[in-house]
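What you see is the complex with one protein chain gone and the rest in place.
Chain lettering (A, B and C) follows the sequence in which the chains are written, and residue indices restart at 1 in each chain.
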Amino acid sequence: MSKVDMSVQVGPLKLRNPVMLASGCVGYGNEISEYTDLNTIGGIVTKSISLKPRKGNPPQRIVETTGGMLNAIGLTNVGVEEFVNSKIPFLKKFDVPVICNIAASTVKEYVECTQILTTEETIKAFEINVSCPNVREGGLQFGNNVKEVGKVTGKVRAVTEKPLIIKLSPNVSYISEFAKVVKKEGGDAVSAINTLMGTAFDINTRKPKIQNVNGGLSGPAIKPVAMAKVLEISRNVDIPVIGIGGIMSWKDVIEFMIVGSSAVQIGTLNFIDPSAPGRIVKELEDYCAQNGMTRISDLTASYVID
Amino acid sequence: MSKVDMSVQVGPLKLRNPVMLASGCVGYGNEISEYTDLNTIGGIVTKSISLKPRKGNPPQRIVETTGGMLNAIGLTNVGVEEFVNSKIPFLKKFDVPVICNIAASTVKEYVECTQILTTEETIKAFEINVSCPNVREGGLQFGNNVKEVGKVTGKVRAVTEKPLIIKLSPNVSYISEFAKVVKKEGGDAVSAINTLMGTAFDINTRKPKIQNVNGGLSGPAIKPVAMAKVLEISRNVDIPVIGIGGIMSWKDVIEFMIVGSSAVQIGTLNFIDPSAPGRIVKELEDYCAQNGMTRISDLTASYVID
Amino acid sequence: MFIINAQISEKIELGHNIFLFKMFCPEIASSAEPGQFLNLRINETYFPLLRRPFSVCDISGDHFYILFSPFGEGTKQLAKKSVGDNIDTHGPLGKGFNYKGEYETAVIVAGGLGSAPFPFVTRKINNKKDIISFVGGRSQKDVITYGMENVSTSTDDGSEGFEGTVVDLLETKVDELKSKNVKVFGCGPTPMLKALQSFCSKNNFDCEISTECAMACGFGICQGCPIEQTEYKDQYLLVCSDGPVFNAKDVVL
Partner (left out) sequence: MFIINAQISEKIELGHNIFLFKMFCPEIASSAEPGQFLNLRINETYFPLLRRPFSVCDISGDHFYILFSPFGEGTKQLAKKSVGDNIDTHGPLGKGFNYKGEYETAVIVAGGLGSAPFPFVTRKINNKKDIISFVGGRSQKDVITYGMENVSTSTDDGSEGFEGTVVDLLETKVDELKSKNVKVFGCGPTPMLKALQSFCSKNNFDCEISTECAMACGFGICQGCPIEQTEYKDQYLLVCSDGPVFNAKDVVL
């Protein structure tokens, strides 16, 4: 089998392969590194970091649904300072692009976080989470408002030279409008999608199964929705897309690339099988070789629509 | 076991029980009547009717996804005239409220359809489908645009005295905004939700698995999203809601009622088990009796949120 | 039409990855017609969510047979079932072959798993009409002749019988067929059915084909399975309830 070029380019960000680990689904890399060799994957996106540490939502935070799960973690994180002091040193040990995901409640806070972190050499790019459905003060209004997303993009762009990715909310009618404004305001790429808003109730207690009432739906159940969002962006906006949502196998990675993803992120699957990302990279390479492909990046937006 | 009052009131529409059959998932009642006695269910919503017959989309129209299915039927239907001549006579034979679902590409067409059909005694209410994701000219823009939904509601309201239900699209950020305008323009109730927009591709041909590219996602995969939409309306707008999306059992019916549904509709489940709706009605009655409830309608919006 | 448990009473591996299940179900066994199908709920979970359609392969006493190959998620799970397991079965569904008519010789043409409906068709026609069967496959292991009579075979790679498609094989027998009053019955992948359709049209053979389409309901309520008509273009027919068997003249593949 001939050697396949597995590298992909997400705007200015070059990755050794398209398989990244999604924010909030791999912590800061410590635990997962026992199962998947971080040196073999395309990139790792850290759990959303905020300026100050966040305790997050009270339990119950998780409930399983058909083919998916709802979570309302509430952006639990150690805060910028502790992240720099104790999490980055661990990630430094690996030869893997670290993409730092940032969450905030105000534009100002997004900017401050980025300003502090942009000097960290280990961080190769930023992913701005404008779309977390579980934080009441922030998140939602940004993610569902084109103007706010544009503003956040522009202001953060002004304080970092590093590749800037905006992670979009799927809970909107036309996600491509958001991708457009990101491009206009100087963003380098978009990630699509974050979780869908959902809920589940206990019929005996009549209470929500998760304490926060609403949670974010992830897993294979949402894959068709995520695919449609990526395709919408890909057909309407000239900006690199990182495809996310329900990826469970190498076949799903190919499918996401076909509809327009330059790279992908794996979320929920890590909980079920933390060794999957490493295996998927190998399987993708085999698939490309068997199909006589020389570059995996040729798959991106290779859809055939009559 | 004591007798339970299973009847529910959806605005001006009284149903013998909350279990209705969803539009597009039972045709015009003929085939399903062999499996579920239509005289035992709460109501039947007909396949979307348009002014003229519609051929619909070319195959492939259906693809299964994890816990769900995508469809792009394209509103295949016999048109108003044939509906009146050949479908209504069959439904007349049953003692079941017939809710006529109407789809159109222009406000004018919605109004015309309703005008013609409102004189049909067999039709007990209208459900206006402003949210079909599979018709290119119409549908989508209406369903995702608050002003258009308001306009359709008002204009259709003007030509019928019958209960008027607007079926809302889930592909929006704040569905309660749509429910608000429906109420303001004189609508009697809303149905939530129609299908989520989704797609799936064949990795070998790189073509969409359904010919229309995008399809509507239904089935248990979407239940958490549907539940959140119903709850959002219920908490923000004083209008009856008909809950729809992924109902697979009597437990799901209870869950939908708890978050705010006055009644529910069963869609995809009919394909898998057309005898389920009749069985679910019995199971609901047993549940209520066993739990000492006198009226099933007490479940509506009985959620307990701290 | 029933929605009923059918119990696996025998599980036969016909060949490489080809399974024949004998299922106990008097209701279906006594009412099914050749060419009809059964819609099986593979398990009680939602994975897979929808039923899967299978031709009635044969009937004997209180039993029906299905023939399949593990292929996607549903058929793989089905292949793992054991004797004694119950399978929730919806059927018999659809319109089958019109095998009675005026013709003298039935010409059966099957490609791959398209052989599935023909043991039952053969049983019904046998002793009343002559039967000639043509069975094709990609390779030797894909040629399924179970329950068929008077069989010639073809393979794409020449590993068994005639080298070429089953319709190519048919072409070589066209004179012989023309000398008889034949009716053709076909089932197989769409490209094969297309070739068969034009072969029969060219030679003026009456021909019925069993078509395939992705289905959600299998009994006419979802409009998921349209097939274009030759004449009346304003409306599709439904594979599940107007078919799956159509006269080859009536539909566009």
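Throughout what follows, a contact is a pair of C-beta atoms (placed from the backbone, for glycine too) under 8 Å apart; a residue touches a chain by one contact, two chains touch by 3 or more.
Keep in mind the model is a prediction, meaning the values are calculated, not measured.
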item	value
Chain not shown: contacting residue from A:Glu31, A:Glu81 or A:Asp298	A:Glu31
Per the touch definition above, residue among C:Thr45, C:Asn126, C:Ser139 or C:Ser198 touching the missing chain	C:Thr45
Residue among A:Met6, A:Leu38, A:Ile73 or A:Ile296 that touches the chain left out of view	A:Ile73
Residue of A:Asn85, A:Thr106, A:Thr205 or A:Ser275 touching the missing chain in the full complex	A:Ser275
Interface with the undisplayed chain - residues on chain A	24-27, 30-32, 34-35, 47, 53, 55-64, 66-69, 71, 73, 76, 219-220, 248, 268, 270-275
Touch list for chain C against the chain that is not drawn	45-47, 73
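The working rule: only the chains that are shown with their structure count from here on.
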item	value
Co-neighbours of chain B and chain A - touch as defined	C
Central chain of the complex, centres being mean CA coordinates	B
Chain centre separation (chain A, chain C; CA means) in Å	46
In chain A, residues with contacts to at least two other chains	66-67
Where chain C touches two or more other chains at once, by residue number	46-47
